[in-house]
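Omission of a single protein chain aside, the complex is shown with its protein chains in their original locations.
== chain A ==
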Amino acid sequence: MIGPSTNSTDRHVVIIGNGISGVTCARNIRKKDFQTRITIISGETAHFFSRTALMYIYMGHMKYEHTKPYEDWFWEKNRIELKQAWVDRVDFEEKNLIFSDKSQMQYDVLVLATGSKPNKYGWKGQELNGVQGLYSMQDLELMEKNTHEIQKAVVVGGGLIGIEMAEMLMSRDIPVTFLVREKNFWDNILPVEESKLINRHILEHHIDLRLETELEEIIDDGNGKVKAVKTKSGEVISCEFVGLTVGVSPNIDFLNKGNESNSEKPTLELSRGILIDAYFKTNIPDVYAIGDCAEFKNAPAPDRKSIEQVWYTGRMHGETLAHNLTSRKSVSYKPGIWFNSAKFLDIEYQTYGFVPANIGDNEDSFYWEASNGKACLRLFFSKSDQKLLGINAFGWRLRHEYFDKAISKGYSLEKVISEIDKANFNPEFYKPFHEEVLKKYNMEFGKTLKLQKQSFFKKLIGSRA
């Protein structure tokens, strides 16, 4: 495909959204193209901050300014214009943005990187005071207000943001009841052993975890404030705060505003998200979408979703689109081996490749768990040729580089097991797990793999294998 040339002089690229995808796109355009005028618009904050760090602000680990990945001078130096305002609607025909204060801005190229918004499933009482989701800085400020001097909170939804919210509340000594619809925490993503490991850890933190418990309604105290929640089984749990963390969906509501009634005007093709092809193109020329808000018409890879809602994918979308906007030759989005990570209270989680929650007939997995029940490893492989397909690790940091290679090159299970110390990324002096893993493997597979002893000198100088 042929895109605009690198030396396009006076075009104006406008990016709505100063999250990781929009910002990465802007930075990478600027790296390759000195001319283009670039503007980033966001209503949320004046500068880019790390959304993933919201919890740490609430917990007092950091302040807002620490979550900004670039110092404030960075933008001017790179001639990236910032505008803090809410876009009210877009006139795609006139290539014009209309802001909530009625001011306007022309664009030549529009990049939509508007992120997500928290889901709400129409529960009774979901609009009460003290009930909220957590996505934006404004949500965080609201949470600060809503949880001021309260005695009891309920968090609904056993996902990544739910457990973060529970941890946040616990850091302020607010007792939390955590309602999880599934049988075990996050078990639509994690195999049951991993889920149970996290269940135990949640309880260890004195969080009142209620598995297989669904929200029925949120009860009003008579003054428009939450008083309690009622579960599907009829239990009433009194609380002054309800965190709704049942997933997020693309933030796209404003995009066709004002265009619906006028059939003359072009409208943006939307489904759950903004529909795009593999080049991030929407149905309207010069309008692109990246990050959480975008929905691929065809999922980028068989094991990928059509909406990618994580930090790393936002970054890769931004990089790739920036390339396409600055090169003659466009490339389609081809993500490599999947990876992700999270932290459940004190237990870190990393995953590389693909590990399903339920293992099918053609694959199998090897699972090891540390004796204290706080670290584990699952290697997922295909039965026919024993090739590694994915790995889950809890309480054990592993090298991304190693597994990117191991999975893409199809290392055998045995190779990985025998050299997994090469991939160990835990800090120095941590207890090595390799021997235990080998023991378990030998037992299960009737093998006699032995630990390769490091020479004393190598140990002394800490040389990596």
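In this text, contacts are C-beta pairs under 8 Å (C-beta built on N, C-alpha and C of every residue); 3 or more make two chains touch, one makes a residue touch a chain; residues count from 1.
Just so it is clear, contacts and distances are computed from a predicted model.
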Original post:
The chain that is not shown, which UniProt protein name from "Methane monooxygenase/ammonia monooxygenase subunit B", "4-hydroxyphenylacetate decarboxylase small subunit", "4Fe-4S binding protein" or "Sulfonate transport system permease protein" does it carry?
Top reply: "4Fe-4S binding protein"
Original post:
Which listed residue (A:Y135, A:F185 or A:F339) would be found touching the missing chain in the intact complex?
Top reply: A:F339
Subject >> Listed residues A:E81, A:E235, A:D303 or A:E319, member touching the removed chain >> reply: A:E319
Original post:
Which parts of chain A are in contact with the chain that was left out?
Top reply: 20, 28, 50, 52-53, 56, 59-63, 66-69, 71, 171, 201, 204-205, 311-312, 315-316, 319-320, 323, 331-337, 339, 341-343, 345-346, 348, 350, 397-401, 404, 425-431, 461-464
